[in-house]
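With one protein chain withheld, the remaining protein chains of the complex are depicted in position.
On to chain A.
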Amino acid sequence: MDLLIEGMREAIEMLISGDPEIFEITWLTLKVSLSAILISTLIGIPIGVILGLTAFRGRRLLLVLVNIGMGLPPVVAGLWITMLLWRSGPLGSLSLLYSPFAIVMAQVLVSLPIVIGLTCSAFQQIDKNMLIQIKSLGATRFQTVSLLLRETRIAIMAAIMAGFGRVIAEVGAAMMVGGNIRGETRILTTSIVMEVSKGNFDVALALSFILMSLAFIITFFLTILQQRNKKQ
């Protein structure tokens, strides 16, 4: 209990004192996580819509891959990205390993299948007659998808929130591809792991409160957006 109280006190003190390092870590966590979920959303929703609405050869295989990807261990994602960005790897010349960009790549890799999979299942559940009804109203293909996105907005927002949950909690891949370099790639999750390994439980606890507050605030706003115009 003392440890908890001490951790909370430490967190408040850290925030009040305006410790620049903490702000830097928090800001980087926010930038990296939001970039990753934005990219996953922009890529994942169109792919999920296509998988959910159309029939083509190889669709089932793709769905299996997406579903496997939903449970992809972050360390595996980290390993793949590391190999890709390694000096002698295919993208080694870009020198992106141990940069925030590498963390974003790893986080996209773990959250993208979630956004695709949940968007796809939301679209698969749409009543076929709804499609006919929208078509009969004279909608173009683009207008049809827009109307369906509006109809499935709650499930789509849930997909984004689930993806964000994965991203903000991710540590293994971020550690591997980012290297937890102070002032460069240190984010809240990797800092917590480091502080625990150093035995600084109070600092780790303080950082965890900041991380949870961040997750809470973002999820809160996403939920408000999801439930907008929904009276029940």
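List of remarks:
Heads up, the rule we're going with is that a contact is a pair of C-beta atoms (placed from the backbone, for glycine too) under 8 Å apart; a residue touches a chain by one contact, two chains touch by 3 or more; residues count from 1.
Please note the rule applied: contacts and distances are computed from a predicted model.
Its record in UniProt calls the unshown chain "ATP-binding cassette domain-containing protein", which is the match among "Paraquat-inducible protein", "Anti-anti-sigma factor", "ATP-binding cassette domain-containing protein" or "non-specific serine/threonine protein kinase". Here the missing chain is touched by one residue of A:Leu147, A:Ala162, A:Met194 or A:Leu214, and it is A:Leu147. For the options A:Leu137, A:Ala169 or A:Leu225, the residue in contact with the chain missing from this view is A:Leu137. Residues of chain A that touch the chain left out of the display are 127, 129-130, 132-133, 135-140, 143, 147, 150-151, 229, 231.
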